[in-house]
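Here it is: the structure, laid out below.
One protein chain omitted, others in place.
Let's turn to chain A:
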């Protein structure tokens, strides 16, 4: 367990970089949106000032943890860390980061509400479908997608380390084929209305936190099976 915490500390050696990037991107997109809607204030009614820029901070986490595997993994193994300690430490870091950034978004959402959308009715954090009934659910709705995005990054990273670029292509193309097959199947069987009902019947909390958590756990476990035999 100590070794796992050592790995977390090694990953946080450059903690300014780890936290500055996502926060910087978040701040930058907020400013861009404020300026954009400030300029367009006459053209966009104040109840339509909704932006999807929030996704950028989630994408940053995807890239960050892709690099955790492609760059920190070879470094850590070079310094005699076991794959298990490295993967467990990375998991701890991913969960902690997700919860922390989720909390930050929760606080920003409150600020957004209190300031009437940053003074111009902008919905940047509290997007209509994201808003939950209570603070705990709201926190998890922001936090869990971080875990899912990070897990996807980790998975691409371990596939790259284990099988190289061709492995990444194979997995990407394979996933696309499976998806296309499913679409074809559903169309053939005429199940689209049922699929649509499934999604509308789910609560937004299930879609934001429930299923992403399942995805994160499944991908996280799959990543472990792959990294066990990966070489730095």
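Simple rule for what comes next: contacts are C-beta pairs under 8 Å (C-beta built on N, C-alpha and C of every residue); 3 or more make two chains touch, one makes a residue touch a chain; residues count from 1.
The rule we apply is simple: contacts and distances are computed from a predicted model.
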Protein that the absent chain corresponds to, by UniProt name, given "Multisubunit potassium/proton antiporter, PhaD subunit", "Molybdopterin synthase catalytic subunit", "Iron-sulfur cluster assembly scaffold protein" or "ABC transporter ATP-binding protein": "ABC transporter ATP-binding protein"
Contact with the hidden chain (one of A:17, A:38 or A:196): A:17
Absent chain, residues of chain A that touch it: 3, 6, 9-10, 13-14, 17, 67, 71-72, 74-75, 77-85, 228-229, 231-232
